[in-house]
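Here you go, one structure.
So, chain A:
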Amino acid sequence: MTDSYLNQYVPLLVHMIVAAGLSAILILLSTFVGNRRPTRAKMQAYECGMRPTGDAREPFSVKFYLVAMLFILFDVEAIFFYPWAYVFRDLQVFGFVEMMVYIGILLVGYLYLWKKGALDWNR
Partner candidate 1 sequence: MANEGYLLSVVTFLPLLGSLGLLALRGDDHTWIRRLALATALANFVLSLLLLHGFAAGTPGYQLEELRPWIHWPPINYHLGVDGLSLWLVILTTFLTPIAILCSWESIGHRVKEFFLMLLVLETGMIGVFLSLDLILFFVFWEVMLVPMYFLIGIWGHERRIYAAIKFVLYTMAGSVLMLVAILWLFGLSGASVPGGTFDLPTIQVLLQNGKLQLPHTTELLLFGAFFLAFAIKVPLFPLHTWLPDAHVEAPTAGSVILAGVLLKMGTYGLLRFCLPLFPAASKELAPWVAVLAMIGIVYGALVSMVQPDLKKLIAYSSVSHLGFVVLGIFSFHPVAIQGAIYQMLNHGISTGALFLIAGMLYDRRHTHLIKEFGGLATPMPALSAFFLFVCLSSLGLPMLNGFVGEFLILLGTYQVNKLWATFGALGVILAAVYLLWAYQRVAFGEVTVEKNRVLPDCSPRERLILWPLCVMILWMGIGSPVFLSRTETASQQVIEQMKRPQMPALAGTRGAVPQLRDAPAGAESATAVQQGAGPK
Partner candidate 2 sequence: MFPPIQDIYRIAPELVACLFGMLIMVADPFVPRERKGAMGRLGLAGALGALVAVELMSRHAGAAMNGLLVVDSFSVFLHMIIYGAASLVVLASYDYLERENLQQGEFYALLFFATCGMGIMASATELMTVFVGLEISSIASYILACYRRAALKSHESAMKYFLLGSFATAFFLYGVAMVYGATGTTSLVAIRAAAAHATDHHMLLTLGFGMLFVGMAFKIAAAPFQVWTPDVYEGAPTPVTALLASGPKAAAFAVLLRIVFTAFGDASSTWFWIVWISAALTMVVGNFAAVAQSNVKRMLAYSSIAHAGYLLVAVAAAGAAGEESAAGIAAVLFYLVAYALMKVGAFTIVSHLGGSGEQRLEIDDYAGLSTRQPTTAACLALYLLSLLGLPLTAGFLGKVYIFQAALDAKLIWLVVIMAVTTVVGAFYYLRVIWVMYFREAQQDWTPAPVAPGVAAVMFLTAAGILALFFFPGPLMTFAAHSALSLR
């Protein structure tokens, strides 16, 4: 039964193979057929015409990590809204209060790191 189940994906597989093969052929053609004269300007990283400055991969400041973490946290908390929204009608007021409490707790955290200056970029 599993085979029959997989069979219906064969066209997809064919499509993928074709797509991959086509792009591969194009790239290879351009590399083999086309002739190249590299100049310094050409070798530069393309920055919309701007003159690139510095190295492309220099370490990020820790601030980015910090903000990223905070974002992850507050972003993921939102996950609980979906099941809540799903059963919101059945829960009625109780559900509403619960979610308010939940958001309230999040807000406490938010207030805390605000006051701690975690959101203050130039610190």
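Candidates were picked such that all candidates are chains of the complex that A comes from, given by their letters.
Note that contacts are C-beta pairs under 8 Å (C-beta built on N, C-alpha and C of every residue); 3 or more make two chains touch, one makes a residue touch a chain; residues count from 1.
What you see is a predicted model; the values in this text were computed from it and never measured.
Novice: Using the definition of touch given at the top, pick which of 1 or 2 touches chain A in this complex.
Specialist: Here, the candidate touching chain A is 2.
Novice: Going by the contact rule at the top, pick out the chain A residues touching candidate 2 in the complex.
Specialist: Touching candidate 2 from chain A are residues 91-95, 97, 105, 108, 111-112, 115-116.
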